[in-house]
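As you look at this complex, bear in mind that one protein chain is not there, while each of the others sits in place.
Up next, chain A:
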Amino acid sequence: MEPVAGRRWQKVLYERQPFPDNYVDQRFLEELQKNVHARQYRYQAVVFQSGVVAQQLCSVCVFVVTWWYMDAGMLSPQRLFVAALVSSLLGYVLFDAVDGGAGRWESGRTRWADLKSTLVFTAFTYGFSPVLKTLTESISTDTIYAMSALMLLGHLIFFDYGANAAIVSSTLSLNMAIFASVCLASRLPRSLHAFVMVTFAMQIFALWPMLQKKLKALTPRCYVGVTVLFALAALAGLATISTVGAVLFTSLLLAICGLCPYCLIRLQLLKDNIHGPWDEAEIKEDLSRFLM
């Protein structure tokens, strides 16, 4: 059958049309769209966002360096505790000052509640520190190192960097970091060391990212400054232990904040994503309100 002149093909199935079943019209694939959701990134913005990853790497680095100093006896637990306490208090004040107390007012959490949880947590950790110290003592040091390295890697993998992915789990991430700290604490000489190590891990892995998040959202410039300073501090600390490590760590940071964003933007140009009427529709509304 040849297309009949004057009769246009219609994209309908209910009508018998004078065209063969395998007829291909000019309108074939006219509803095809490409790269609907593809975003054009700016290099600066991507570098800014990559700061979160660099920060977390530095946190891990600072933590390990601190442990090293404690293990070598070059840092007393009292000094670390005081330093951590002072910086935590500073961070606490800053946390409220940045948004003028708006976040606190919203959550309705009182300072008394903060103090209470801090006291409870510190008291419990202090009370259990002999247990924490001996918990993994019978395990060989090599295993401890391997386990800590694995746990810290896991912490970095599952950390909530702001991406909306299934793999992200901040609870798992924090737990892995705390587990690593408990493992490492067992290699330290006394239970006071273990106590300080675990509280320090809490501060650097739980509280510090919260402050960073707020800084990033409200004062981006200040955040960049803090990130750079923090990274420099971590590098300096690492350099006192191992020059090679410091060089490698620097190149890692540079790759993450410079090379990776560049690659992302280059690869983004190659994106070829097709959409059309065959795509599964997305439910954009929040339907949970009907069940509340």
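Quick note on the criterion: a contact is a pair of C-beta atoms (placed from the backbone, for glycine too) under 8 Å apart; a residue touches a chain by one contact, two chains touch by 3 or more; residues count from 1.
Simple rule for what comes next: contacts and distances are computed from a predicted model.
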Query - UniProt protein name of the chain not shown, from "Phosphatidylinositol N-acetylglucosaminyltransferase subunit A", "Mitochondrial import inner membrane translocase subunit", "Nuclear cap-binding protein subunit 2" or "Geranylgeranyl transferase type-2 subunit alpha" - result: "Phosphatidylinositol N-acetylglucosaminyltransferase subunit A"
Report summary line: Out of A:F28, A:F121, A:Y145 or A:Y262, only one touches the absent chain, namely A:F28
Requested in this report: Return the single residue from A:A72, A:A97 or A:L287 that touches the missing chain.
Outcome: A:L287
Report summary line: Hidden partner sits against chain A at residues 11-16, 20-22, 24, 28-29, 31-32, 273-285, 287, 290-291
